[in-house]
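With one protein chain held back, the other chains of the complex are shown just where they sit.
Note that the chains take the letters A and B in the order they are written out, and that residue 1 is the start of every chain.
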Amino acid sequence: MKAFIKDIELYISSFFISITVIIVIVNVLLRYLFAIGVPWAVEMATICFIWSIFVGASSCYKKKMHIGIDLVTRTMPPKVEKAIGVLVNLIMLVLTGSLFYLSIVLTYNAVGKPTNVMGISSAYVNSSLIVGFGMMTIHTIGFLIEDYKMYFKKNFTNGLDSK
Amino acid sequence: GAEDEAPADVADEKVEDFSIKIQLSHVFSPKDQLSIEMANAADIIRERTDGAVDIQVFDSGQLPVYKEGLEQVVRGANFISVEDPSYVGDYVPDFVALIGPMLYETYEEYAAMMETALVAELKERAAEEGIKILTLEVMFGFRNMITDKEIVTPEDMEGMLIRVPNSQLWIETLGAMGATATPLPWNEAVPALRQKVVHGIEGSATTMLHHKIYEMLGHVSMTKHFLGTAGVYINTDVFYSMPEKYQKIVQEEFVAAARRNNEILIANNEDVVNQLKEKGVKFNEVDADAFRARTSVVFETFEGLTPGIYDRIMGELKIIRGN
Partner (left out) sequence: MAWLPAITVFLLYFSSIPIAFALIAASLVFFAFINVGMPVDLILQRFVTSATSFPLLAIPFFIMAGSIMNYSGISSRLMKMAEVMAGHLVGGLAQVNVVLSTLMGGVSGSANADAAMQSKILVPEMEKRGFSRPFAAAITAASSAIAPVIPPGITLIIYSLIANVSLGKLFIGGYVPGLIMAVCLMIAVSIVSKRRGYKPTREKRATFREIMTQLKESAWALFLPFGIIAGLRFGMFTPTEAGAMAVLFGVLVGFFVYKELSWKHFPQILKETVQGTSTVMLIIIAASVFGLYLTWERIPHIIASSLLDLTQNRILMLMLINALLLVAGMFLEGGAALIILAPLLVPVAYGLGIDLVHFGLILIVNIMIGGVTPPFGSMMFTTCTICDVKIADFIKEVWPFIIALLVALMIVTYWPALILFLPNLLM
């Protein structure tokens, strides 16, 4: 159960991407075998895709899987490297926090606007941003707490690697 | 009209200081007539205002377009959006009815409709939502069925997969006309046709010529189910923040640009049809009344339309046709 909660974003994201794949496969088969068109299929597949991206991006952020390089910072003296690491997490806190806030504003403004095909509220799509960036903000706070703890443990090794 | 809501005159010395930079965004490619006319309008406005109103034109969807473009306008960015009026329909749904299926038979009818009190009222409602409509008069020609067989009645379309843009209006309309609407983005439409994933598209003769659709499909059934149009939109507050004489210039020049576009459209249309005929494309008339009987349901089922809007539009059309 604890493992499930820990990887909850991964499960949510996997769920949405599965829906996307299944919808597209079924849509092709229906069309090719029975000449049946499902007008909402593409839009539904795309909305699930978007949810999968932002929730999945948060899961990858937690596991530091987003593509970057730490080689420049690694060549620096350990103290400088640590300081940059903390600074980076502070910048990320401002960034993810701002994105979280802005996605709330955006979603609030999107409530009355219909999607192209199904005509459902765009808020169902945009709220994926709130979830994704909200989780990322929480993870950034977690990283900063780790930084803080390690600072007081003194012998903190590089916990800020980004792969 | 909306002009009455303008704030008090800006004093002349303030006019001297005023300057504004506005991004104009549309999705058309640089060679399209509309692109040329939009760039012309921006140049003339810059000249007539001594550079005070500097409109920078971005084509091909480099900046936000479609819903995202309208959103820029509504939210008050220094932005001009050039889009199909159905996008205004997200804010004032009756704009969808104005360009709904099987309404206009000629370009003149549409132009005359734009002069009616009904449209003036709609424009005012849009202005209240933050969309100042500079013109609605840009036209691209009628959209017809482009398939590989002759279509005369709705029954002929049964079971046909027709590519439509990702739009509820299109899906409902083509569905009502008897086809199976298949929404696909345009860049997948041509491969889909080539591979017979869909049996046809709906669009203008110009589209058929420019994208070489005639290599795959040989029949145009002239349903005229939509008249392709576009409007030019700016934020209401941004518009009225300009000195009155600049407002007048901007308004005039976009109307003029739309009219130049339409003149060239009408002049070219016959030529386009002839070129297609030379390539072996066959054109046929359809039973328009049969289609109209089917598509009128769209005006009832489409979400958010004012009850009775269809009758009002048809009433105006009757007056226009009476003249």
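As a working rule, contacts are C-beta pairs under 8 Å (C-beta built on N, C-alpha and C of every residue); 3 or more make two chains touch, one makes a residue touch a chain.
If you're wondering where the values come from, they're calculated on a predicted model, not measured in any experiment.
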Full-complex contact with the absent chain, from B:Glu16, B:Glu68 or B:Glu121: B:Glu68
Full-complex contact with the absent chain, from B:Phe79, B:Phe95, B:Tyr110 or B:Tyr214: B:Phe79
Interface residues of chain A (partner: the chain not displayed): 10, 13-14, 17-18, 20-21, 24-25, 27-28, 32, 42, 45-46, 49-50, 52-57, 59-60, 65-73, 84-85, 87-88, 91-92, 95, 98-99, 102-103, 105-106, 109, 125-126, 128-129, 160, 162
Residues in chain B touching the chain absent from view: 21, 23, 58, 62-64, 67-68, 71-72, 75-79, 184-185, 187-188, 191-192, 195-197
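Methods note: only the chains that are shown with their structure count from here on.
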For the chain A and chain B complex, residues of the former touching the latter: 31, 35-37, 39, 42-43, 109, 113-114, 116-119
Chain A-touching residues of chain B, taken from the complex the two chains share: 67, 75, 90, 159, 161, 166-168, 171, 175, 180-184, 197, 303
